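First the structure, in the form of structure tokens, and then the observations on it.
In this view, the complex is presented without one of its protein chains, the others remaining in place.
Up next is subunit A:
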Amino acid sequence: MAETSRLAGTKRGRGDEEIGADSNSNADSDPRQALGLENNLTFSDTLVALQMMRSQFPSVEKVTIQPFILQSQLYSSVKDRTQVDRDLESLKKEKVLRVFKLSTGQDDHAIMFMEDYLKQMASSVKRFEKEKQHDLEVFEWFKTYVMESKLDVCIAHQELCSLLSHGGEVTDRHVTLLISAGLLTRQLIDPNMYWFAIPNIGSILKGLSQGRKELLSLLNRRKYKEMPLAPLEKKRLRLSPLDMRFHLRDLIGSGHLKSLQTPAGIIVRVAKD
């Protein structure tokens, strides 16, 4: 646990140490209750890293969005990737968090704590309630039947309808409502499968991919394609609402950037192959 805090600490700015520790202790109380009584006492390293990154999620002005963590960020802050995968799998089964496949890039996954996701869903449903008054019970059915039983990132049309029908008569309009609320997305390759999605996340995803490109081009333009971490962290990205630390963790975890220890501190370099 000390190792993860040290690793994560190197990515923070200098003044953030205390703030991080405070919000960490606040975040501690929520997952303890979510985990139940059996595993209350021990935290896996992955869970600590997830909570710390959740507390460091940048606040975006225009869109209200609950904090989410990218899977590549998790890989960069915990040493053993296999253990991270296995911990994620067991946390998924305990319904502490949910994993979503994002449409940016090949293997992007976003992790969101269950209570954050429910809050996000509630805020998106509230927007719908202002416009339409009918067929809104499908959101309740979705929350109680589909979310509880289907823990995957995707779901087939058949299964979705049969799960929703536990609540009542399901028609195509209900499914359309779920898609327009942003809770489900059609898969491009297969018309019968849907991805679970985080509602209202579109602008953030656009900012994510643009921010990645901007950061990579920033480093690629330099003569030796590297830069020390301290001044790099202070820069602001023009095109992305998310902060530099978010993007750095993401790119280091996905292998596009490498961080090296040097006598002058940590240096971030573009990975060659």
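Going forward, contacts are C-beta pairs under 8 Å (C-beta built on N, C-alpha and C of every residue); 3 or more make two chains touch, one makes a residue touch a chain; residues count from 1.
Everything below uses one rule, namely that contacts and distances are computed from a predicted model.
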Fill in the blank from the handout: According to its UniProt record, the missing chain among "DNA excision repair protein ERCC-8-like isoform X6", "Methylosome subunit pICln", "Protein YIPF" or "LYR motif containing 4" is "DNA excision repair protein ERCC-8-like isoform X6"
Completion exercise
Missing-chain contact among A:V60, A:L118, A:L136 or A:C161 belongs to A:C161
Fill in the blank from the handout: Sole touch to the unshown chain from A:L151, A:L205, A:L218 or A:L242: residue A:L151
Fill in the blank from the handout: Contact residues on subunit A toward the hidden chain run 75, 80-82, 84-86, 89-90, 93, 106-107, 149-153, 156-159, 161-163, 165, 169-172, 190, 192-193, 253-255, 273
